[in-house]
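The complex appears here minus one protein chain, its other protein chains still in place.
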Amino acid sequence: MKYIDEFRDGTLAKKIASAIKNEVNPNRRYQLMEFCGGHTHAISRYGIPDLLPGNVRMIHGPGCPVCVLPVGRIENAIRLAQQPGVILCSYGDMLRVPTDHGMSLLKIKAQGADVRMVYSSTDAVRIAQENPQHQVVFFAIGFETTTPPTAIAIKQAQAMGLNNFTVFCNHVLTPPAISHILQSPEVRQLGWVPLDGFIGPAHVSTIIGSHPYDYFAEEFQKPVVIAGFEPLDVMQAILMLIQQINQGRADVENEFTRAVTREGNLKAQYLVAEVFELRRVFEWRGLGWVPYSALRIKAAFADFDAEKRFQIPALSIADHKACECGAILRGIKQPQDCKIFGTVCTPDNPVGSCMVSSEGACAAHYSYGRFRQTA
Amino acid sequence: MKYIDEFRDGTLAKKIASAIKNEVNPNRRYQLMEFCGGHTHAISRYGIPDLLPGNVRMIHGPGCPVCVLPVGRIENAIRLAQQPGVILCSYGDMLRVPTDHGMSLLKIKAQGADVRMVYSSTDAVRIAQENPQHQVVFFAIGFETTTPPTAIAIKQAQAMGLNNFTVFCNHVLTPPAISHILQSPEVRQLGWVPLDGFIGPAHVSTIIGSHPYDYFAEEFQKPVVIAGFEPLDVMQAILMLIQQINQGRADVENEFTRAVTREGNLKAQYLVAEVFELRRVFEWRGLGWVPYSALRIKAAFADFDAEKRFQIPALSIADHKACECGAILRGIKQPQDCKIFGTVCTPDNPVGSCMVSSEGACAAHYSYGRFRQTA
Amino acid sequence: MCLAIPACVEEIVSEDCAIVNLSGIRREVSLALMENVEIGDYVIVHVGFALQKIDPLEAQQTLAMFAKMQNEDDPFADN
Amino acid sequence: MCLAIPACVEEIVSEDCAIVNLSGIRREVSLALMENVEIGDYVIVHVGFALQKIDPLEAQQTLAMFAKMQNEDDPFADN
Amino acid sequence: MKSTGKSVIAGNAAYVRPIDFKKGRVEMGHGGGGRMTMQLIDTLFLTAFDNDILRQMNDQACFSVPAGRMVMSTDSHVVSPLFFPGGDIGSLSVNGTINDVAMSGARPHYLSASFILEEGFPLSDLKRIVESMAKAAHSAGVPIITGDTKVVEKGKGDGVFITTTGVGSVPDGIHISSELARPGDKILLSGTLGDHGIAILSLRENLTFHTSVQSDTAALHELVASMIQAVPAIHVLRDPTRGGLATALNEIARQSGVGIKLREDKLPIHEQVRAACEFLGFDPLYVANEGKLIAICEPELADKLLQTMRASPLGRDAAIIGEVIADPHCFVQMETIFGGQRVVDWLSGEQLPRIC
Partner (left out) sequence: MKSTGKSVIAGNAAYVRPIDFKKGRVEMGHGGGGRMTMQLIDTLFLTAFDNDILRQMNDQACFSVPAGRMVMSTDSHVVSPLFFPGGDIGSLSVNGTINDVAMSGARPHYLSASFILEEGFPLSDLKRIVESMAKAAHSAGVPIITGDTKVVEKGKGDGVFITTTGVGSVPDGIHISSELARPGDKILLSGTLGDHGIAILSLRENLTFHTSVQSDTAALHELVASMIQAVPAIHVLRDPTRGGLATALNEIARQSGVGIKLREDKLPIHEQVRAACEFLGFDPLYVANEGKLIAICEPELADKLLQTMRASPLGRDAAIIGEVIADPHCFVQMETIFGGQRVVDWLSGEQLPRIC
């Protein structure tokens, strides 16, 4: 697999690991956050922690759109799907995510709701075409990467004159979430930001480009390295971050130059700007309310907005009391610090956002790294 | 089972059999037609032929509404049921009846058509109520016995204001069919009517009473005995017919006095007259076109007439060339005289009307009496 | 043809509806085609409708007619 | 997050549609978010859409950077 | 092969939330093979069916057998409704296969059970069914030693289908087979006809009638054991299930190349079954039984066999219902209560309720 296998070479990994080992200052800690679930996945999947010196710690960020979707929005989707005549379409990842009372799209499907897994936003448009007597709602989730395809679907439906297709929009934005973590009261309470640098998103950045990260580097004086999702990319980004930290720099660097430019994909950006606009504030599971962190459908496309057609109520459902996701996402705590980790909260029955998908910090630890704790 | 078991007493049967034996004139033949499938059933089911003298022969008449329904009407029903959105309801008996190309309601149900078996006409009305988005068609068949319940269903649907319920009316009448047999060219060609007497319908007569049979007795000088469907009723009717024949009488007698009066059920008759009117002519499978032998829905109830709503075409599909049903129904031939009896034409794959239900002459012989032929 | 069974009216549920009993099998039937049905009557039931009452006297007479034959006939004659 | 895979454009079906190939697995992808895609290009595919082309030169340079480390580092130092 | 005795999720499976057997429903994941499947097997199937062989938890069960003849029989159970007077699909699936094994004269030893569950099926119903199976297997003394669970999407199943397979061993000297009926043999029936079919039909939509008839579902292997002890030379045993007595006898006639003559007046039938058949236009000869058997033996042994059957509670109403005759056409005939004759033919398609 070209452009994949070369970036998974175990021999090269050991070389970069040596370089990291040579580079680290044994007298300090390096707390590096990978924002994206994709990076978390690579780190867990390839056992990267075992290749890092003990004083380099990876903090798993909130970059999994399924994990951060607030329970109230899932509850909304469930109620939508339970309306007679509604076909609710969503990506496979969403189907299993439970609400606070253990419901999920998969469970209501088992009870008879018409919930369909799609692989692409345009599959949902096709389903609407094929089922003119049903209301087809596309439960759209995802970061900047996944938003342009939703825009395309809405424009397709408009072009076709479909009056039975709407989108329940839950697209969220990466940069405001990173800002929010850095500015959070918890972090401020500690008096220091426990994060020394960021690995920036890979595929999000193919769309938005590298320039939006300049702000963090400047404002918070934290280095950012945009990196691909292959494990060598991650290793290299870690090395580059440690180098910046050691040199006292706080620049935005791009390891993923093979796919990320400074400007990103302008065609996609225009499309998104045409169809969507910023929400003033949006709730993130684990982070709470984050200003200007999500998109909604513009008035010009209101006919395709499920929130308008179905008058979806705002539901805010509090996280579980014991859940430590907020602190974990900010690098203050680790999964095993949570009282219910691995007992009440497991991948089969996730309680908090970090356990929802295998890219969440708690789930990754449970599914891939748990043996380290017991060993 | 009161009023049932007493009329199935084997000991009494032997007594009546003796009486018949004593009564018959050994020098002549007695060819008696039971018009009704109910009588045919009793005769076959209880092995009555074994209790009769050799010169008393029972001719099985066309009195099974399923058997006599022309193939074109079944084809109509099949096409109706295959229309999207249509639910076709019918009695269990109808489901298996094949068309000339081997289709049946059961087979198209297997292919996905929504065909429902009902036990009562009012079940079809309930199904229409429960499925407002579907057109529910009740495929109504039957003689005078089954017609009043259809009238009730139409009046119920009218009272409820149902606009998705219609009846595909195929109700037929007994007396014109009997006349037709007696007047048929085949019979006239022979120069003699090969029928010496009739056993008159049991349950048809509970509705229409005994008086409609007076005509035959007078016009054709053939005795008629209205008899119940239990085997002792049949035995007794046979005895009564033989007595009339021997005495040269041609009266209408009533063996089924416990349920049949001269007038019949007037309430039911009024209902039928309110909802239905005579068709000028109607096709009977095995008999051909029989004048004034069937009912259609009156204009006042046109909203409930499937023939109107769905513009059902008249289809006349010829019987199989080899089929001898016409001659069998007139007493001229016997099932085993048909070249394809028991080989091409069997109860599993009926070709002619007499093989369609177990009450048909050929099916009764195949299913109940065949051993006599091979023994 | 016209499968119909005599059953005993056990309960009148409404003007047009009764419960009949046949040897322990109980079913709802419509009385829409009948008049003056009472509990204890036997009615002939077809496709869920009562068609006609059974006249117990007539039934008895018919059975008596069958029984009469026993006397007219030599029971050993046909064996 | 944002599962996306580089695959080679094998066939351009229409303005907005291409067939890509990843080690023998062939799929249709939408080109609606792309411009100037040509056969032989590698594109990053996400939910059935091509998001961005892979720059082969940049890829080569990144790999070269990894390889360089080999030289800087004593391969036996970390064992 | 010793059992480890483990029957709860141990080791690396860690904590999982207990299955909600009150309100929970079958999900696709219960058939996915992962932790959910394991949990369902552990907490439901293993717990209910518990025995040493099952606890091996391999994909196959291992047991010791003596040399000799074994039999194997399988049946899929698709009954609707799943719960009915006198039983449910669970007890039916156990008894049905035990009986098919026993009809060779074999002593049934073990059962396998394979479940096809429809997504959305209430776990409470599943639990009830599994416990009913466990009870039936336990009271029959025939353990369920291996099994399988699959889940199909909603709308692609019907709640639950259960396929059971049984193995058993035939005692030395016993040769029972449907091809061994010989002219002159007597035909015995262990009890009343049609109870199961009528109990099921009484619950069908549109046909609702009230009856106190219960399904006769029962395991007949003990009855069979007593019968072959008394009369080892039984020629044929067969349980007249789907298609009823008529079908079973036609099969026997065909296989043995003989005719059969029944006596209608000897047929044991519940009054309510007869009445229900009158209402529906059914012939009780074709209605299903689930706890009855047909036995065929030489005439000299028939009375002894009858007495043995009657001595058992499951053969209380046993009767000699007819005899085997020579007939190249292999007709099953019946002498009616009138003394007339009729054919009792193969069923055409399914029996459907008739109005005429």
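Letters A, B, C, D and E mark the chains in the order given here, with residues in each chain numbered from 1 onward.
Definition applied: contacts are C-beta pairs under 8 Å (C-beta built on N, C-alpha and C of every residue); 3 or more make two chains touch, one makes a residue touch a chain.
Keep in mind the model is a prediction, meaning the values are calculated, not measured.
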### Task
Identify the residue among E:T74, E:S139, E:T208 or E:Q229 that touches the chain left out of the display.
E:T74
### Message
For the chain not shown, which residue from E:T43, E:S132, E:S215 or E:Q351 touches it across the whole complex?
### Response
E:Q351
### Message
Give me the subunit D residues in contact with the hidden chain, please.
### Response
1-3, 5, 22-28, 45-47
### Message
Give me the subunit B residues in contact with the hidden chain, please.
### Response
96, 106-107, 109-112, 342-344, 346, 348-349
### Query
Contacts of subunit E with the missing chain: which residues?
1, 4, 6, 9-13, 27-29, 31-38, 56-78, 80, 100-101, 103-104, 106, 110, 112-116, 145-148, 150, 152-153, 155-158, 161, 163, 165-167, 170, 175, 177-179, 238-239, 241-244, 247, 250-251, 253-255, 257, 286, 288, 328-332, 343, 345-351
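The rule we apply is simple: only the chains that are shown with their structure count from here on.
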### Task
Give me the fewest steps it takes to get from subunit B to subunit D if each step has to go to a chain it touches.
3
### Task
Please check whether dropping subunit E from consideration leaves the other chains as one piece, and if not, give the groups.
A, D | B, C
## Note on the structure
Of B-C and B-E, the pair joined by more C-beta contact pairs is B-C
## Note on the structure
So the chain most remote from subunit C by C-alpha centre is D
### Message
If you average the CA coordinates per chain, which chain's centre is most distant from that of subunit B?
### Response
D
### Query
Roughly how many whole angstrom separate the Cα centroids of subunit D and subunit E?
61
### Query
So which bits of subunit A are touching at least two other chains?
none
### Two or more partner chains touched - positions in subunit E
271, 274-275, 278, 281, 354-356
### Query
Which chains are in touch, pair by pair?
A-D, A-E, B-C, B-E, C-E
